[in-house]
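The other protein chains are all here in position, but one chain of the complex has been omitted.
Take a look at chain A:
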Amino acid sequence: MTDLASRPAQAPEAGARRRRAIGAQRLSDATILLLLIGMIAAFSVLTPAGTFLSLSNFESVLLTASQLLILSCGTTFLLIAGGLDLSIGAVTVFSAVVVAKVMGALAGTAAQAADFQYPNLAVAVAAAVGGGLAVGLGWGVLNGVLAVRTRIPPFIATLATGGIVLGLASVWTDGQNVQNVPLPFQTGFGLGKLFGVVPWPIVIAAVVTAVSWVLLAKTRFGLHTYAMGANLEAARRAGIDVGRHMVLLYAGMGALCGLVAIIDVGRFGTASITSHSGDGLAAIAAVVIGGTSLFGGRGRISGTIVGALIPAVLQSGFVIMDVQPFWQNVAVGVVLLVAVYVDQVKIRAQTRA
């Protein structure tokens, strides 16, 4: 506290120096942002006026991107810290099954549901939301403990847990989608809008992204995440409880899967067993496109936002242009290769300089 008095005089200089350093790092984010802007510009020109470049399409792109963005935020933290989670698609599915089953079972009897009567809707939604988050968190903690305690590489550990979790979800549901989700949950939440303007999934994704950004860029937790990814031993010697931190990251990832599951059940009115198997790799692709290193230590949320938007923009553009939307997968793959290649070239140039 003694140096409080002298701080005002020094602070502007200090702030400026930090901003310059951060500015240099941001340059590398700009490349991928330019690519996204280029895509949007190209689709705007190539599609009929008022189709791609319209408020309603803007909303639909964000809605498509919202779930991937949430998963990508968690993945950004994990990759920066040197972790990896391939099980997030499976955990999302499992959580969605829990959400749909709990909500369907508690909302009312089958007869009531057939008449769209849900006497216990509030309790059912609360229990389902809590259950979905808790189950996601639980699987996340298991992943974290496996990664930290057993020293099984996270690639294998989460590949295995992903198989187990998805298998259990399929056994539980006989591989069938869970259908009896109360309609009001879908109309009121999944398809509903905050103040009648912004769809809830977009609001949630925006909040998750904002919190992730502050957490990663401005807090001790974020700094420790970066430190662990660069030099685990240094982080440990600095007194950081690296095991606990890693478990927290996996647990947070699991909870985000639960959140995405809630959104998914709300949007589609069903817990789908098959539709999320690619989510883990999609999130990793989005995060890496956004400039986060697969080898840890480097990355930021701003890049992840861009990386998560690219697939949705491509999909929307292709659909409007009447191109087979499967081309989206091809394009994302190409972007991933180019992004990583450009990044590697840049790193090589930097280390030589």
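To be clear about the criterion, a residue touches a chain if its C-beta (ideal position, glycine included) is under 8 Å from a C-beta of that chain, and two chains touch if they have at least 3 such contacts; residues count from 1.
Following the convention adopted for this analysis, contacts and distances are computed from a predicted model.
Hidden chain, UniProt protein name from the list "D-xylose transport system ATP-binding protein", "Peptidoglycan-associated lipoprotein", "Xanthine dehydrogenase family protein subunit M" or "Aspartyl/glutamyl-tRNA(Asn/Gln) amidotransferase subunit B": "D-xylose transport system ATP-binding protein".
Touching the chain that is not shown, out of A:130, A:188, A:243 or A:297: A:297 (per the contact rule at the top). Among A:227, A:251, A:286 or A:301, the one in contact with the hidden chain is A:227. Against the chain not shown here, chain A presents residues 3, 6-7, 10-11, 14-15, 17-18, 20-21, 214, 218-220, 223-224, 226-227, 229-231, 233-235, 237-240, 297-298.
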